[in-house]
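Only one protein chain is missing from this complex, and each of the others stays in its spot.
And then chain A:
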Amino acid sequence: MSDRARDPPPERTDFEELEDADDLFPEPAATEESGPASLTAEDISTNSNGPKQDSQFDEDPEDLFAEATEEVSLDSPERDVLLSDGPSPAITPITPPTSVITPCLGHDDMFTHSSFDEIEEEEGGDLFDMHIAVSDPEKVGDGMNAYMAYKVTTKTPMSMFKRGEFSVKRRFSDFLGLHSKLASKYLHIGYIVPPAPEKSIVGMTKVKVGKEDQSSNEFVEKRRSALERYLMRTVKHPVLRKDPDVMQFLESSDLPRAVNTQALSSAGLLRMVNKAADAVNKMTIKMNESDAWFEEKQQHFENLDVQLRKLHASVESLVCHRKELSVNTAQFAKSAAMLGNSEDHTALSRALSQLAEVEEKIDQLHQDQANADFYLFSELLGDYVRLITAVKGVFDHRMKTWQKWQDSQMLLQKKREAEAKLQFTNKPDKLQQAKDEIKEEIEELDAKVQQGERDFEQISKTIRKEVSRFEKERVKDFKTIIIKYLESLVQTQQQMIKYWEAFLPEARAIS
């Protein structure tokens, strides 16, 4: 049946949890209509906080957010407005997807072309000016209920924010909650939503239990850095940064607790994507790729994934050995100190003690370099491996969108055939009623088919833009990181030079 082909396997999956927005927001579940109309309900449920480009036909986009309050649930009165004729400018955050406002076909062009283009034009490359810092990790509470609170500081002259600089306190599940909302709103229409950092049961348990040792400090720092990178990537995206959830996350002092964050980390996202991919592969109808660009890009990302994983493995090895070097250098420093202490010859003893000190300083350099190796390269590569998972996800969503469209088309075809058969029925009294029913169904299906085609074109268009932006960002990102890394290399060597220059006279003074 086409239903089964369209959706992932019926058991409770992460994918379903995301699609069924009931679980994300604490409001009671909405009723889903049965039959063909269920499609529409699904669309609404996932698009309840619809993508912003659809509302951009308003002159001043910024005004939209002045009225943004909380997220909308399926049950709220706004939903009824969705189902009626067209968006009201007052209901800003929840303007519907094009699927519901089909009657206003004249707006199509605006939604699909000018709205997004408007954003692109006004953004440009230079207009992005935001800096987000995640700092001051603070343990809140005790025992297994404890958590880390991080300070999120945003500095920006951009006018869409009320103030130029502001801070809020957030915990890890808040970040996951933000990501889940963005993923549910944007992934399936082709936007590459940056994945949230990984959950780590082991790392977090140590922190909760109160182990104040180096490994738990490292864990907190690693997480802090990852959260910062995550937010920066998210706000760099011209559409995402205008999302009310993002803005609320950054600005609002009170944030409703995100529940059910189990599935929403990037590991969960990966599982979801893989399941979706599997579902796509199991589809009886294989997509006819009419656009070579997509085929080429998919292959490109497959290759890139493999290459980046290899690079990541190389860097991990480098980081590991660098840390080893630091440990060994420290041990050598100690042994040199002992040697200096035991040495009878005064000047030699002094030189050996200096040697021990130099080695200790060099050990610190090794540690700094290991950190650079890790936080710059290793994390960058890890981020991109995870980002590519999101990219693959949008490609898969495109396939699903295509599949939906094809399924509608097949259904329409069947209905038309059924209609044709009706002509030859022998029950004239029921005939007219049946004919009317079928005509209605055919009309609905026809609209659905057209919507399906539009959705497919829209997602294809969005993906093209997203991929182009992603690729440009990738080059910029790598270049920035490499420059930082080279700066660290140069600095290390210059420090070494200072240490050796200081030691040389000591060595010469031995006799």
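Heads up, the rule we're going with is that a residue touches a chain if its C-beta (ideal position, glycine included) is under 8 Å from a C-beta of that chain, and two chains touch if they have at least 3 such contacts; residues count from 1.
Keep in mind that, in the parts below, contacts and distances are computed from a predicted model.
Visitor: Since a chain is absent, check the UniProt entry for it and pick the matching name: "Sorting nexin-6-like", "VANG1 protein", "Guanine nucleotide binding protein (G protein), beta 5a" or "Centromere protein L".
Guide: The record names the chain that does not appear here as "Sorting nexin-6-like".
Visitor: Which residue among A:Val140, A:Val209 or A:Met338 touches the omitted chain?
Guide: A:Met338
Visitor: Taking the entire complex into account, which one of A:Met232, A:Leu311, A:Leu422 or A:Ile438 touches the absent chain?
Guide: A:Leu311
Visitor: Among A:Met130, A:Leu348 or A:Met410, which one touches the chain that has been omitted from the display?
Guide: Considering the complete complex, A:Leu348 is the one touching the chain left out.
Visitor: When the complex is taken as a whole, what residues of chain A touch the one chain not shown?
Guide: Interface residues of chain A facing the absent chain: 303-304, 307, 310-311, 314-315, 317-318, 321-322, 324-325, 328-329, 331-332, 334-336, 338-339, 342-345, 347-348, 351, 355, 468, 471-472, 474-475, 478-479, 482-483, 486-487, 489-490, 493-494, 496-497, 500-501, 503-504, 507-508, 510-511.
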